[in-house]
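Working notes, structure below.
One protein chain is absent from this view; the other protein chains keep their places.
The letters A and B name the chains in turn, as written, and every chain counts its residues from 1.
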Amino acid sequence: MLGISNFYLNLSRRFVSTGRNLVKIEQNEESKFMTRILMNNEKKRNSLGIDMIRQLQQAIDEIDLEKCRVLVIGSSCLKVFSAGHNLKELTSDKGFDSHQVIFDEFTKLCLKLRDLPCPTIAEVHGLAAAAGYQLAASCDLIIASNKASFSTPGVKFGVFCSTPGVALSRNVSPKISLKMLFTGDAISADEAYLHGIVSQVVNVDESSENLSKKVKEIASKIESNSKHVVALGKKCFYEQFERPNLNDAYKIACNAMVDNLKYEDTQLGLKAFASKSKPIWNHSDKKII
Amino acid sequence: MLGISNFYLNLSRRFVSTGRNLVKIEQNEESKFMTRILMNNEKKRNSLGIDMIRQLQQAIDEIDLEKCRVLVIGSSCLKVFSAGHNLKELTSDKGFDSHQVIFDEFTKLCLKLRDLPCPTIAEVHGLAAAAGYQLAASCDLIIASNKASFSTPGVKFGVFCSTPGVALSRNVSPKISLKMLFTGDAISADEAYLHGIVSQVVNVDESSENLSKKVKEIASKIESNSKHVVALGKKCFYEQFERPNLNDAYKIACNAMVDNLKYEDTQLGLKAFASKSKPIWNHSDKKII
Partner (left out) sequence: MLGISNFYLNLSRRFVSTGRNLVKIEQNEESKFMTRILMNNEKKRNSLGIDMIRQLQQAIDEIDLEKCRVLVIGSSCLKVFSAGHNLKELTSDKGFDSHQVIFDEFTKLCLKLRDLPCPTIAEVHGLAAAAGYQLAASCDLIIASNKASFSTPGVKFGVFCSTPGVALSRNVSPKISLKMLFTGDAISADEAYLHGIVSQVVNVDESSENLSKKVKEIASKIESNSKHVVALGKKCFYEQFERPNLNDAYKIACNAMVDNLKYEDTQLGLKAFASKSKPIWNHSDKKII
């Protein structure tokens, strides 16, 4: 905890306006284009109860998209990113209609992250289990500490991780997914990287600050690119990814390329490239024609 | 051979009722919920001739699904899991209609494994080649010894491994698949793990028993979960995996989650979790509503 706290000592912090403060929003002053949403319920291991889900949705909806170029989803404690759904909400006495609401709302949250124009990074220091993994996997990148672990253990107490399995199976082969899903065994961050489940592993043996530093470094790289170009690219990526037909996928991507070239920022970038200077973006969606 | 034989010394064994005994069924007494089907034709390297295919189908059909919670597909010899189709059955004098039957029946066998309610594990000690690899890949997990190897060598004698390529391409990138398919070169178990072709590699340098021990250990973990919850999860996994559209996949999985929560066993599991005790399952498909 201390490491991350110190690192963000000078951050202006505001809270989603609820009495519960399950979610903390950090607007980094150094990097004003990065928004960090931290799950802040260590006691309940950041369990994704309906309140946490709704507060995360709300926090995302409140992001100033004019300004924000990278969204980081993390945890305010080191031990756990999130342990998944709140199992107390899944008992039969709560009613199956309320279960449906929970899974529908959580799916909305996951798709909301995918559909955000800005790239999203899950910063995973500790355990990301079940829906906790699914939340991380719904971000574009996962940057994990070497102490992180990933699991889909629901089957052990009778709730198969079917929805986390959707995210898992889009990132790793069925042979790896199904071993995790059937046994509930966790895998280490290094194994997760080996299998393409995470984007990068950061060694935090010496200092717990390393992970946030690396995330900030990656975010800075992304922020230094033209905002609307990145948004166009992200949208195209997920659109073509759903097309098994290669020709269809290329049609979508070719249209995106041609559209991309119409941005004023893109033409600025090409001029900068030609003159070997650094592009100074407008970050506007203004098009030349 | 001896290692595995000793390890299963006390097993009750029965045979599929044919004169040929191409397939051996072992019902482990220690682990009464695990069924092992062993290909038992070392002389012909467990070639998947039509008789072997039919005996495997029959053996699977005869599984007591009331009891069985994990099916292991293995070989009664260490050197070879299976070398693939019986090439003698693929000559033109056998008639092309009979070729069609062979591939149709083998596809049925592969889909039968996928559609079984219980998880399936391929235990691969030696060579899994061509249709032999396809059979292994049609199991949910592949647990391989470090001495195992995997190949799709059909092209070398004029029969491109098109059907094994279907299984291969669902587990590993085209760049790796096509190198295997075009050259026929085998890859080691470690490489196979690196690429997500196998779920786990077990070091058997010291003892040939290690592989079966590890498979049994994984099977025990799976068996300790509620049978119908596992079946529901397995079915959902493969259903959503065929949906490239993420929203569609999540709809399928959300429905599975809500359905999952209706199992009596699931509610038992949630109560056990809340009281930090170990769930004692009914293994029934009884639902609360």
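We adopt the following convention: a residue touches a chain if its C-beta (ideal position, glycine included) is under 8 Å from a C-beta of that chain, and two chains touch if they have at least 3 such contacts.
All values derive from a computational prediction rather than experimental measurement.
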Query: Which of A:142, A:161, A:180 or A:204 touches the chain that is not shown?
result: A:142
- prompt: Among A:172, A:189 or A:211, which one is in touch with the chain left out?
  reply: A:172
Task: Based on the whole complex, identify which of B:163, B:200 or B:225 touches the chain you can't see.
output: B:163
- request: Write down which of B:50, B:65, B:87 or B:288 is the residue touching the left-out chain.
  value: B:87
Message: Among B:74, B:184 or B:233, which one touches the chain that has been omitted from the display?
response: B:184
- line: Missing-chain contacts on chain A, rising order, are 119, 137, 140-142, 170-172, 194-200, 218, 221-222, 225-226, 229-230, 232-234, 236-237, 240-241, 244-247, 249-251, 253-254, 256-258, 260-263, 265-274, 279, 281, 288-289
Task: By the contact definition given up top, give the residues of chain B that touch the hidden chain.
output: 87-88, 90-92, 96, 99-100, 103-104, 107, 110-111, 114, 155-163, 165-166, 169-170, 172-179, 181-185, 194-195, 238, 241-244
